[in-house]
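With one protein chain removed, the remaining protein chains of the complex are shown where they sit.
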Amino acid sequence: MQRIGVFVCHCGTNIAATVDVKKVVEMALAEPGVVHAEDYQYMCSEVGQEKIQNAIREKNLGGVVVCSCSPRMHETTFRNAAQKAGLNPYMVEIANIREHCSWIHKDVKEATEKAVILMRAAVAKVNLNTPLKAGESRVTKRALVIGGGIAGIQTALDIAEAGYPVDIVEKTPSIGGRMSQLDKTFPTLDCSSCILTPKMVDASAHPNITLYTYSEVEKVSGFVGDFTVDIRKKARSVDMSKCTGCGVCQEKCPSKKIPSEFNRGLSNRTAIYTPFAQAIPNVPVIDRENCIKFKTGKCGVCSKVCQAGAIDYNQKDEIITEKYGAIVVATGFDMIKLDKYDEYAYSQSKDVITSLELERIMNAAGPTSGHLERLSDGKAPKEIVFIQCVGSRCADDRGKSYCSKICCMYTAKHAMLIRDKYPDVNVTVFYIDVRTPGKNFDEFYRRAVEEYGVNYIKGQVGKVIPQPNGKLLVQGADLIDNKQILKEADMVVLAAAIEPNPDVRKIATMLTASIDTNNFLTEAHAKLRPVESPTAGIFLSGVCQGPKDIPETVSQAGAAAVKAIGLLAKDKLLTNPCTAHSDELLSNGCSQCAHVCPYGAITYEERQVNDHGIREVRRIAVVNDALCQGCGACTVTCPSGAMDLQGFSNRQIQAEVDAICL
Amino acid sequence: MKYSYYPGCTLKNKAQDLDHYARVSAQALGFELEEISEWQCCGGVYPLGTDEIATKLSSVRALNEAKEKGQELVTLCSACHHVIKRVNDDMKHVADIRTKANNYMQLDEPYAGETNVLHFLEVLRDRVGFDVLKEKVTNPLTGKKIGAYYGCLLLRPGKVMAFDNPENPKIMEDFIRAIGAEPVIYPYRNECCGGYISLKDNELAAGMCRKIEDSAAGFGADMLITACPLCMYNLNKNGNEALPVYYFTELLAEALGVKGV
Amino acid sequence: MSIEAKEEFRPKIVAFCCNWCSYAGADLAGSSRLAYPADVKIIRVPCSCRVNPMFILRAFERGADGVILCGCHPGDCHYTSGNYYARRRMTLLFSMLDFIGVENGRTRVEWVSAAEGVKFSTTMREFVDKIRSLGKNVRLEDLRCRN
Partner (left out) sequence: MATGNKQAELIKEISGVNPLKCMKCGKCSASCPSYNEMDIKPHQFVSYVVNEDIESLVNSKSLWKCLSCFACVERCPRDVKPGKLIDAARQLVVRERGGDYLSPNEIPELLDPDTPQQLLVSAFRRYRR
């Protein structure tokens, strides 16, 4: 029997308001083995930790139970404190009486009863704890960044600057991401390309950065500090070492009618193409699905005109296998499809466009060379209506439940830019709420209203009605004037919701990183660990974690880089000592455990054992501590009960069950 | 192929054309509409209240008879289709309504939404196929520019009716193409004509009809088609006389060359 | 308090939650103050596949009225495949338990992600309601374990 100390935290009033902490202390003292119990306002504070340490020393405690918040919050804090007082850190258990008790129950009697039971379960468990020692594993000093948008570029640059090699894997032929499609950026109206392109160049020129464009992550194995990743480098059909980026192949390519992804389908590209003029690398790819040579075997024009002889129709996909210590996900976002919002006539009229399409139209390198014009007839619009929250903040299954966060600001930007460049164009914005929390954001929006005369109407639009004369009749509500408005417009711009890149689910599965129902990656803690995934060694950068604008994305990209650098800076990592172990006397070498082990951590060896005086050589299972991640699959599958998991042993869990059921 | 058929009150009286042309067209297309015995009026509007049971029973009776015959239930009138389809959805998904209705009905086997309810247009699209219909057309209505008027009852609520995209439907347009004419797409085709209000508030109904017809005519329609006797009545009474309104079954019969039958 | 309230059946319910998804989901339910009955007591395990059928039998033997196992959604297991093992094992175990009289309603497997605080709370409320409607479990309880 251990000498156990129980420490009950008030957490201010978070626990103490609902749980009678004195009662928990009193009940703890009645538990067998408990030689010390006390309560304190904040156990996690310096003073609280000292109380634990003093008790360990003075009462010679062999086990500690802290009744407090979730172990996911402060288990490490209390374990470190115990270690400083000379107790093995794995002799500490947490009874979660905050998240699982005081915060969800109102009745003091009921909550106190439950807290006592949770305390008893932890005491029962700690009685069976054994001191554990963490092993060590090495750290591969190289990082992988998945996604080459502004988030990925910034993270990679920061890691590279700190002196570590970093690879960017980008699915499309060029890095740059969504930001490269934007014309201007809020709230300062900088030209997006002007601030992004230098960063793209920096990334490609940095000696520590390797770019894998037109590439995808195919397989991930391993764990924090030691991931092994297969990257599929898709066949570009152009030799990157020979191509000079002269662009002749693109001029001469006869297959010219392919909708340009970069221009959101508003213009066409050729089958051999670079997505945009400032693409990095400035080496085209052949889109094999649309290339005449690949479809029919005839053509080959690009090869004929290429002075450098860079065209290679026989190029194959290449798999690159590389080891990494840390992985940063920066997969970004796309706009939702608008096929469920036909009341806005997006599919019925060419003059109803999304905001991202407007970015391309406003951009000098875009499909209209920067002239604001209707896509149906090329005429200059005189009346433009913006509709906010299209597909955001929805409780139905048509849209997204969240606020997309960036639309209020970019709509104010669009409205302002249009009024600035074309003062004779009237701009109306239908809004539900204008959300502008951010430095200089509300001031920006107010300028749109006060200086540029943008007409903001509080109310949503019910229907956009194309008229026989080519105009669009916008039927909306004005909730301030309590009127239904019919407004004739030449162009309607929809602020469509954003959603995480659909590929992220596949990537999250490979990384075993948590993902929520909206396909945003989950952070380890919503407030305190916002750029880390709960899976160690995986970090989050940009919109893959939640909607955010460019300044926020860049901040988060830097934060993710710092977390990755912090990991790479270590030579060794302490491994989780809660690993499986097989009892050599019970193991019968049947291989069942090896079959279920996802890490290949179990091998077999012929070993001489002494079974109650009988010496014989047996085939027994052996767990490699460095590979075992402690899931426990083997412990349940083992028919002879030889496998057990340290820290979560059969006896420990049964003791908890017993304590709860009594 | 035999379907159970629920004609409804109006098709036996003021809208006999809608019914008659459907029957002769069905024959020409090789399927049969077998009228439900002793059907009762659906009530014309779907009772929205969650506590309304008695008003839903006539639909349940028709649905159950189709179930017992092992047939799908076909409707023509938009209102009947709307009511029966929604009651069927309640019987399938709302336990409270299902229990109460079955308690009242005392059937040998409780009814739980097993019957598949099809609008005649859905039969043409999903069972016959517009491609097959097109082949059977002997008298294509070439050159006619027709605006489909859906109204509100067939399309909404979209999830329950599951008839077509409620904001941008195409089933009637595809039908128009199949009979050889040219569909005219106009934005008011899924807006309400105000039929219900036409009894007491002609002014309001007339305003809505004008919007619909002006829009259709503006986009070049020579005529409208509908599946709803009430829309037909309202558009004729309160709308623009220059734009005639037909039941879609009449044009179907004409295209199939069985109009005179 | 009235006498009836005192006699109200308070079931004993054990919830095994995997550390990565469901335990975090329960934490989120807590920090979002999404109440569920105090009858539920959570045991943290590294993965749903760590839950040995013996633990569940033990719980019923000791007088539990219901046992629920929560893990990551299929495909999202932190250990890649642990929840699939758990699912298979529990399917067998639950049908065996049903056979010996521990009704299927007393056992449940549910996938709750770290972001699904709402789901955790509603699942627990539903489960407690179900157990309350089933009443006390007497089938497997070892009377020697009674105090």
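Letters are used for the chains, namely A, B and C, taken in the order the chains are written, and counting of residues starts over at 1 for each.
The rule we apply is simple: contacts are C-beta pairs under 8 Å (C-beta built on N, C-alpha and C of every residue); 3 or more make two chains touch, one makes a residue touch a chain.
Predicted model only: the values in this text are computed from it and were never measured.
The chain that is not displayed touches the following shown chains in the complete assembly: A, B.
One of B:121, B:152 or B:223 touches the chain omitted from the figure, and that residue is B:152. Across B:77, B:101, B:148 or B:251, the single residue that touches the chain missing here is B:77. Among A:29, A:479 or A:569, the one in contact with the hidden chain is A:479. Although one chain is not displayed, its contacts with subunit A can still be listed: residues 343, 389, 393-396, 398-399, 432, 458-463, 475-477, 479, 482, 484.
Residue positions on subunit B in contact with the hidden chain: 8-10, 13-15, 41, 43-45, 47-51, 55, 77, 79, 152, 155-158, 166-167, 191-192, 194-201, 204, 208, 229-230, 232-233, 236-237, in rising order.
One rule holds for everything that comes next: only the chains that are shown with their structure count from here on.
Remark: subunit B and subunit C have CA centroids separated by 50 Å (rounded to whole angstrom). Against subunit B, in their complex, subunit A makes its touches with residues 341-343, 345, 347-348, 463, 465-469. For subunit A in complex with subunit C, the touching residues are 70-73, 96, 98-101, 103-107, 110-111, 113-114, 117-118, 121, 508-509, 512, 514-517, 522, 534-535, 578, 596, 598, 629-633, 635-637, 645, 648, 650, 653-654, 656-658, 660-662.
Taken together, the subunit C residues at the contact with subunit A in this complex read 12, 14, 19-21, 23-24, 26-27, 29-31, 33-36, 38, 41-47, 49-55, 58-59, 62-64, 72, 75-82, 85, 89, 113-116, 121, 145, 147.
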